[in-house]
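The structure appears below as structure tokens.
In this view, the complex is presented without one of its protein chains, the others remaining in place.
Chain nomenclature is as follows: A and B, assigned in order of appearance, with residue numbering initiated at 1 for each chain independently.
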Amino acid sequence: MSKYKVNLKINNIPISVDEGTTILQAAKMLNFNIPTLCNHPDLCVAGNCRVCVVEQKGSRTLPAACAVPVSEGMEIQTNSMQVRAARKHIIELLLSEHNSDCTKCYKNGNCELQDLANEYRTSNNLFIDLMKSTKMDISSPSIVKDDTKCIRCQRCVRTCAELQNVNALAVVNKGHLMKISTFLNKPLNEVVCTNCGQCVNRCPTGALVEKNYIDEVWSAIYNPEKFVVVQTAPAVRAALGENLGFDIGTRVTGKMVSALKRMGFDKVLDTDFTADLTIMEEGTELLTRLKKALVDGEKVALPMMTSCSPGWIKFQEHLFPELLENLSTCKSPQQMFGALAKTYYAEKINKNPQEMVVVSVMPCTAKKFECDRPEMRSSGYKDVDYVLTTRELGMMIKQAGIDFTKLEEEKYDSVLGESTGAAVIFGATGGVMEAAIRTAYEIVTGREIPFVNLNVTPVRGMEGIKAASVKIKDVKPEWAFLEGVELNVAIAHGLVNAKQLMTQVKEGKANYHFIEVMACPGGCLGGGGQPIPTNMEIRKKRAEAIYQEDENMYLRKSHENPEVNDIYKEFLGEPLGHKSHDLLHTHYKARKRY
Amino acid sequence: MEKKLLKKVDLIFEKCNCLNIIDKVLQRSGDDIILDIIDSGLKGRGGAGFPTGLKWKFAKNEEADQKYIVCNADEGEPGTFKDREILDRVPEKIFAGMAVCAKAIEATKGYIYLRGEYNFLLPALNEKLTVFNQAMKDRKFEFSIEMRSGSGAYVCGEETALLESMEGKRGEPRNKPPFPVAQGYLGKPTSINNVETLVFALAIMNIGPEKFKEFGTMDSRGSKVFSISGDTPKGGIYELELGMTIEDFVNEFGDGDTKAIQVGGASGFCVPRKHFKDTIIGFEGIPTGGSMMLFNSSRSMYNVLQDYLEFFEEESCGQCTPCRVGCQQLLKGILAVKRGEKPPAYLEELKKLSQTMKIASKCGLGQSVANPFNSIVNNFREEIIY
Partner (left out) sequence: MTKIETFVKEQANKYGKSRKSLMPILQEIVQKERFLSEEAMIAVAKELDLSTAEVYGTASFYTFLDTVPKGENIIRVCKTIACHMKGKDEIIEAIENTLNIKLGETTSDKKFSLLQANCLGWCHKGPVMLINDKVYPEITASKAIEIVEEYSNKN
């Protein structure tokens, strides 16, 4: 904290704030909102949209409140006639470049430019229409880019650079030709884009949105020949409420299940089930790798890295192909679910998998790409047919006319519906690691992990890279090789942190056994498919909700999930067994970085 | 208002022994040098006119392990070509001016950012720099200069855009504060000075601030190199004392039929004949980076304005809304008025828009488009409409 205080007046009200505070922040402290577009709390200051200009006594020009720090004696007006006139002009200018056909826009009703236009009552087309008709980029299975809606605020570019360090998007050209584009204006599916959707989360307009599969899913639901099952990812239940009238951080699991049933899905099942299964497979895989390394002296790829996050997987395929061996071969819970739904489950409920449609509700845009991967057809069919984001589900619930807030809570169908607290925390950064530790420690030692209430706090929290170690003592005889071993783990979320960690690994500077990486800041709860807006505050509240959900569960450890134990007995045999290998594991391929 | 008569001066191109001046300067303290520059009243000659001594003082007061001096030779203002002439004829004086600044602010490294259009000057400049850098080494003065080139982007003449470009990025102006004197090239304190300013700084070291102050007026000390073009029989480079009236100037350089003069290039002001008498060239009147373009009665001021707006529409960096979209609207707007698609009253809307651009744009480029727009539209409204 800065120790110097700066005194200033905003709209004639004196205030004393820390040095370095921006005018925008200081105004907020006095409950004056200044409109912004290019500004985003997760990103560095840009100061380019100019919507936040304010009047400063003695200044010839209007400073941008987001970019200018307060100074002693400053006198600011946030809503003077001059400010209002300039702001209105700026909004009008943006609108003149913008495809303002709002009723046809996917973001209609959730658009920052629309809100501002509304607030400033820009009803007459003051300026000449400058919109350039450009083709939408629909090449990506995850993200649609429509330049006619772009206001060039560069939030997406900063997201791709600062949070993800992927830099698939860049500002190109200058002057009136300036736009947001890719290398040589290639389509998104031909560049290093990881489909993480973080740009979508931060786009103030409809220029970057998810590719939606709403109509396809409704068609499937209303097709009498199809048996449509839906799975919901852990993080969805901690955020869906935001789109449907609940406060941030409200858990809506039961209502969501109820809504899905009312929408007409034939079965409502839970990705949490396969999250538990992932722990069994991935935990065994880790222990096997450790055994090979420590006992057999075999050369195995360590540290092992999690593989649940498809944005992270594609990142690794592009940027660190030399570390692909380190990735766990486990499919993500979504794809494990799909593969089992159209085999084990189909058999159980006596359905022809050909007639089945598997829909996922995910906090993620990259999952849309993942389900299209050619490897993801282990059942003989496309294992997961459609992926909806949390936002799409929210929209569909509204379309169905369901009064979400008033719904009774219902339970998931069985089988593939049972889960533990270990699965739900997959939705937060560090969650997979915590779940794995809860199970692996107990398998190896026969004792519960020595943390109060099973909460492995060192792996929790929003720090970019977390590291922890677990000393393994008094092991069961069959795990003697692990006696006294200090298991070192690390967790990264946000690809900028992943990149940093991977660079350490590549340089041999990271002495970890197991690494969890999630592509999105905060983990899946901050995923590219989650409700907009997002910021640290929101992500923390969603994380709290997820950990509450965990604590409220009767079962907290994946290996205690009875359905998981059943599926091994009835169908899979054992973790890493033959059937698991066929259905639950996959491989990766190196992709072009440039 | 204090006025001066038109007088030719020769401080910039006059031959002098640069190394002797440097030797004298190296004996002096930074504060002492800066006091002289402040005393001289020298203001930046690139157009913005920030007091040079103050800039150096700010840079000197910063504590840093590394400081830079950057010579802004990205002269791109339409109608301006004086820096090219200086770079061509007296480059050693620029180097020496940079050395003066380096000594004053404790910089050890200098760069000259030369616009790409002037690449033909590079071989000679590099050759002379080798000699200069060696001379500094011989004096055990830790300072050397390197060339950097632009690649065709007018906005890089804006000092923070220039720094971005030097750092290998798009030349998009930064938010200020922080100013370059605090966080400039690679985040280090950096003094960015125009070519001509640096040569004047050297001249002040040579002749002393008192002598320098004999030229010009209270607000506009010294002389200035003017780039004179357009409808004039005497186009070229002239060093003139600041403070003359436009009338004086036109009498000397006009073709007898001057109807308007654009002072300060595309981003400057258009002065119509009726204001020649009462307009002073200098900071108390119309400041200029040196461009003086004369138009006679055969010229359409509509064409002139259209030309300028086309220039800005292309050369805006594009990042901030008022400038990127505003330039396009002004251009399309006057076209629409000319074609009768918009009523003449639409010009009033456009003038208001230009006012918004002036106060709300991120950098000087967008802020100054209102200058030519308003001064041409106000004074030649008929020509714009019909």
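Throughout what follows, a contact is a pair of C-beta atoms (placed from the backbone, for glycine too) under 8 Å apart; a residue touches a chain by one contact, two chains touch by 3 or more.
Just so it is clear, the structure is predicted and the values come from calculations on it, not from any experiment.
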Quiz item: Which of the visible chains would the unseen chain be in contact with across the whole complex?
Solution: A, B
Quiz prompt | Omitted-chain contact residue, chosen from B:Ser29, B:Asn61, B:Asn119 or B:Gln134 | solution = B:Asn119
Self-check item: Of B:Glu75, B:Glu106, B:Glu158 or B:Asp219, the one touching the omitted chain in the full complex
Solution: B:Glu75
Quiz item: Of the residues B:Glu142, B:Glu167 or B:Glu348, which one touches the chain left out of the display?
Solution: B:Glu167
Quiz item: Among A:Ala170, A:Leu324, A:Val496 or A:Leu555, which residue is in contact with the omitted chain in the full complex?
Solution: A:Ala170
Quiz item: What residues on subunit A make contact with the chain left out of this view?
Solution: 166-174, 181-184, 191-192, 594
Practice problem: With the missing chain put back, which residues of subunit B would touch it? List them for me. | Solution: 75-81, 84, 115-120, 122, 148-154, 165-172, 186, 227-231, 235-237, 266, 291, 293, 299, 303-304, 307-308, 311, 314-315, 317
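By our rule, only the chains that are shown with their structure count from here on.
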Exercise. Please report how many Å separate the Cα centroid of subunit A from that of subunit B, as a whole number.
Key: 49
Practice problem: Would you pull the subunit A residues touching subunit B in the complex into a rising list? | Solution: 45-51, 53, 60-62, 64, 67-69, 82, 85-86, 89-90, 93-94, 96-97, 126-128, 130, 151-152, 154, 171, 173-178
Quiz item: What residues of subunit B sit close enough to touch subunit A in their complex?
Solution: 153, 155, 170-172, 175, 177, 312-322, 324-329, 332-333, 336, 342, 349, 352-353, 356, 358-362, 367
